[in-house]
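Questions regarding the structure given below will be posed in turn.
Left out: one protein chain. Kept in place: all the others.
Order as written gives the chain letters A, B and C; numbering starts at 1 within each chain.
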Amino acid sequence: MKVLTQAQLKAWLDDLAHNLTLVAPVNVQGKLEYGKVSGSGDVAWDYQRTDMSPKTWLFPATESVLTVRQAQDGTQILEPPEPPPTVLFGVRPCDARGNLAIDALFLNKAPSDSQYARHREATTLIGVACPQMWASCFCTVVGGAPNSTEGLDILLTELQEDKQTLFAAQVLTEKGQKLAANMPGTEREVALPSPKLTAGLPTLRPSAEWQARFNEVYWQRVGDRCLACRACTFVCPACRCFDVRDEVASRQPGVQVFERLRAWDACTSEPYRRIAGGHNPRPTPQSRLRNRFYCKFMYYPQDFGSLGCVGCGRCIDACPVNIDILEVIASVEKMAG
Amino acid sequence: MSSVEQQIRDAARQYLENGVYCVTGYERGPRGKVRPAFIYQASDVDRLVWGPECDLNLVNYVHQFKQPLRRGEPPPKVAVVVRPCDARAINLLVHEQQIKRENVKAIGVACTGATPGDPERQACQVCHERVPVTYDTLVQAEGEAGAPPAQDNYTDIVDMENWTPRQRLDYWLKEFDRCIRCYACRQACPGCYCFECVAEQVDPHWTSIALELPEKYFFHVMRAFHLAGRCVACDACEAACPMDIPLSQLNRKLAKEVEALFGYHTGEDPEKAPPLTTFNPAERLPL
Amino acid sequence: MSHSHPNPMKPNLATITGIRNLATGIKLLQVKLDDPQVSRDFDYQPGQFAELSAFGVGESPFGITSTRGHGEEIELAINRVGTVTEAVHRLDVGDKVGVRGPLGNGFPMDQFKGKNVVVLGGGIGGAPLRPVIQTILDNRADYGKLSIFWAARSPDLLVFTEEYDYWRAQPNTELYLTVDVRTPDWPHKEGLITTLIEGVNPSPENAITITCGPPIMIKFAMLSLKKLGFKPDQNWVTLEAKMKCGIGKCGRCNLGPVFVCTDGPVFRFDRVEGFMESFV
Partner (left out) sequence: MESRNEFEPKIVAFLCNWCSYAGADLAGTSRMQYPQNVRIIRVPCSGRVDPLFVVKAFQDGADGVMVLGCHPGDCHYQQGNYFAQRRYALMHRLLEFTGIESDRLFVEWVSASEGKKFAQVVTNFTEKVRALGPAAIKSARRAQPVREVACGETLQEVSA
C-alpha cells in the first residue's frame, strides 16, 4: 500500500490535472458538487458528502444521444463525441456503489447504453473513505460501508501519524494501477483506521416483504406531503430515469441539425407517466412516491440484482418536506413485524 | 392563554369533530425536522407543532382537495394552519376561483415577526402584517406582540438596480447555474397550479428538456412573471429550493414594480383582482 | 468516427415509400429501410413494435402492422394524438425517417398452433393484430377456427376496412364488426365489443384469445371473456403503456417490476392479473 503526505497528494493531483480532466468536490456558493478543477487548489477538501453526486459526470443531466444533420445531400446520423479521459477524485464509497447500481441496468442488461459505457470507460474513480457516518448517512443499512472499496479504482484513507495527515492508497483495479503509475508516496503497510458507524439504524427488509406491503395505507400517508418535485431523484446517485426529445440545434437555409437530447427525469413528477391525450396511470403524488421507494427496494433488486439505494442520505437533505427514506425503511420493518 | 401549539391542536380537534376532512399543519419528524402534516382523526392532533422553521406555505396543499373524494359528492372541507403571509394565498385562490372560501377553514396564527435567533427569512424581515388577513380561528401567543410590522422599502432590490445590466446578468446566470431544474419552487408555490407548466409543455415545445443555463434562465424569469401581482411573498419557493437560490428577489422586484404602478398588494382583498388579470382603459403606462 | 460501443438508440435511416389513409386521423405508413442488409436482418414477429423517428421532433413506439414476408416495406399505423404523430402525418412519400427495432416480445404464434383463435381489436389497437391474422391465414391449416371481433368508436375509425372481405372469405374464419356509435349507413351491430362478443359467445374449448385496444377496453374485454368461460391463461394481451426508449433503460413503462417494453408488450393475462400495478 502506498502512503502519501497531503503535499504529495496535492502535487499528484496537480500533475493529473495537466493531461486529464480532473473532477473533484468543489464549493459552488455553499453547495458542494463535483466540478472540473485545474489543480488541487480548487478542491473543497473539508467536505463530508457533496450535495450533488458524481453521477453528473457519468450520467450527465443533459447529453446528446445522437445528432441528425439533414440537408439536400441527404440525412446523416452522427454519434456524440467521445468523452475525454477523466479522473473523478474524492468519490465517497456510497457514490461509487451508486455507479454500480446504474451499471446493473445500463451495462449489465442488454443492450448496453453506449454513451454511459463510454463515460464509464473514460473515467477513473479515486475514492476517499469516510472517517465516520454523518447525520443522514445509512450506507450500512443497504450493504455499504464508509470504507467500502466497491466500484472504486483507488481508495484513499486519511490517517494521522504523529500529528501529520497521511493518505493510504489502496490500488484496486487495473485502471487504478495505470493511474497510480507515477503516484508519489512510500510503499509500506499501515493500519487503516476503522470508521465510526452509526448504531441503531433500522434493518432493510428483503424485497419479497415489500411486495406484501404494497397496498398499505402507509404509502398514502407518507406521500400526502410530497410536492411531486424532482429534487430527490436528481440528487440520488442511483436514480437513472431519463427523458428523450429532439431539440433543434441549428436551422440554416438548406441545412437543419437536430440533437436527440436525453435529460434526467423523475418518476415523482406528474408528466413522467402522462401519455398523449392526458391520461396518467399514476395521477397522485402518493402513487408516484411509492413507485420511487419500490423501484429502489423491490423492482431494482428483483430485475437487476442490485439495490437502487446506497444510503448516501442526499434525498433526506434535499427533500423540502422531509420525506425520509430511512424512516420509510424503518416503517416497512415495523409493518413486517 | 395556552401555548400557540395547544391552541392549534384545539382548533384542529374542533374542526375535525365538525365535518372537516383533514387539517394541514406541521409536525416534527424523528430527525427533529419540521414538516407538513395531514391530520385526519381528532386523536392525531397532538402531532401538530409550531415554530419558526414552519416556512412552507400550506395553502399550496389545498389544490389537492379541490376535487370531490367520491364522484357526486361536493369537494371536502379542509382546515389549514396559516401565517399572515400564507393567508394572503387564500384570498388569491378565492379570487381566482380555485377554492371556495367556505371549503377552507383557516387556522390563522398571529405572527410575532422575525425574532432574533430565528433562521433569518427574507419574508419575515420585511413583513408588514402581524395578523392573518383572513382566518376562521385566530391563534395568538400571549405576551407582547413582538417586533412592530416593518415597512418593506426593498433596499436590497434598489441596491441591485444600481448595478450595471451586465453585473445583474452575471449575478443571475451564476445563481441559475446552480439550479437543478427540480421544480421544487414551482411545486411549493400556491400560485403555481397550471395543469401543464409551460416549462414542461410538449406541444408547443417552448423550451428544451435540457438542465442547462438557457432553459433555467427561461424557467425562472418566465415563472416570476407569471406570478407578477399574484405572488403573496410567502417565500415558500426559497424555503423549498435544495440549492438555496434567492428566488424571492425576482418576486420582490415585481412586487415593488406592481406596487409602484398599481398600488396593489397581493392577497389583501379577495375582491380586488391582481393587476395583470384586469385593465383600466383610461390608464396610460410608460412603455 | 468509429465508436467502441454500438449506440442502441441509433435509428436506421429509412424512406417513406407509401402513405395511405386508414381511418379518420390514422394513416398507414409504408417504410423501407435504406440499408439493404439492415432491411434483410429486420426479422420481426407479430406483436413486436418499432421506434419511429420524426427527425427534429422525437421518437415514438408503434406496433408493426405488416407481416414478415409480405414485401420489404414495414407498415406502421399512426394515430394523430401527439407531437411525433403530428409530425409524421405531415411527412410525404420519399421523406427520411428513422426506424429502430424490432422491439418487444411479440405473440408466441407457435403456442397458438392447433387452437381456435379469438381476436379482439379496438380502434387503432387492431394494428398489431393484423399481422397475427395474416400469419394465421398464411398457415391456415396450422390453426383452428378464427373469430375476429373488430370494434371502433365510430365507423370512420375502423382500420383495415378493405381487408374485411378478404378475411371473411377465408376458410373457418368469421368477422364480427361493431361500433360504439353508428352512422345511418352502418349495416352491422352497434355497441361495445364486450356486448358483441358476449352475443356471439365463442367457445373457450381449446381456444386462446388475443386482445389489443385502449387499456379500458382490455380491462372490460377480459371480464367478458371470463363470463364466457375463458380462463386467464387463455387470454393474451398487448399493453400500450407509455414507452420512450423501447429498450428498458428510461424507466417509464414499468408496471411494478415489469417493463412493458422489454418484458412485453405481449403478456398472458394471468400474469397481468398478478401485476402490482394496474395497466389501465
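Brief remarks on what is shown
The criterion applied here is as follows: a contact is a pair of C-beta atoms (placed from the backbone, for glycine too) under 8 Å apart; a residue touches a chain by one contact, two chains touch by 3 or more.
Bear in mind that the values here come from a model prediction, so they are computed numbers and not experimental data.
Within the complete assembly, B:Ala224 is the residue of B:Ala188, B:Ile209 or B:Ala224 that touches the hidden chain. When the omitted chain is restored, the residue from A:Gln76, A:Asn108 or A:Gln132 that touches it is A:Gln76. Residues 157, 160-161, 165-166, 168-173, 177, 198, 206-207, 210, 212-214, 217-218, 221-222, 224-225, 228-229, 250, 253-254, 257-258, 261-262, 275-276, 279-281, 283-287 of chain B touch the missing chain (whole complex, contact as defined above).
Heads up, the rule we're going with is that only the chains that are shown with their structure count from here on.
When the C-beta pairs in contact are tallied for B-C and for A-C, the bigger tally goes to A-C.
Of all chains, the one whose mean C-alpha position sits at the greatest distance from that of chain C is B. For this pair, chain A with chain B, the centres built from the Cα atoms lie 33 Å apart. Mean C-alpha position of chain B lies 48 Å from that of chain C. Those residues of chain C in touch with two or more other chains are numbered 82. With touch defined as above, residues shared between interfaces to two or more other chains in chain A number as follows: 243, 245, 265.
Chain contact summary for the complex, chain A toward chain B: residues 28-31, 51-52, 61-62, 135-136, 221, 224-225, 227-231, 234-235, 243, 245, 247, 261, 263-266, 269, 271, 285, 316-318, 320-322, 324, 327.
Chain contact summary for the complex, chain C toward chain B: residues 82-83, 86.
The part of chain B that touches chain C in the complex is made up of residues 202-203, 205.
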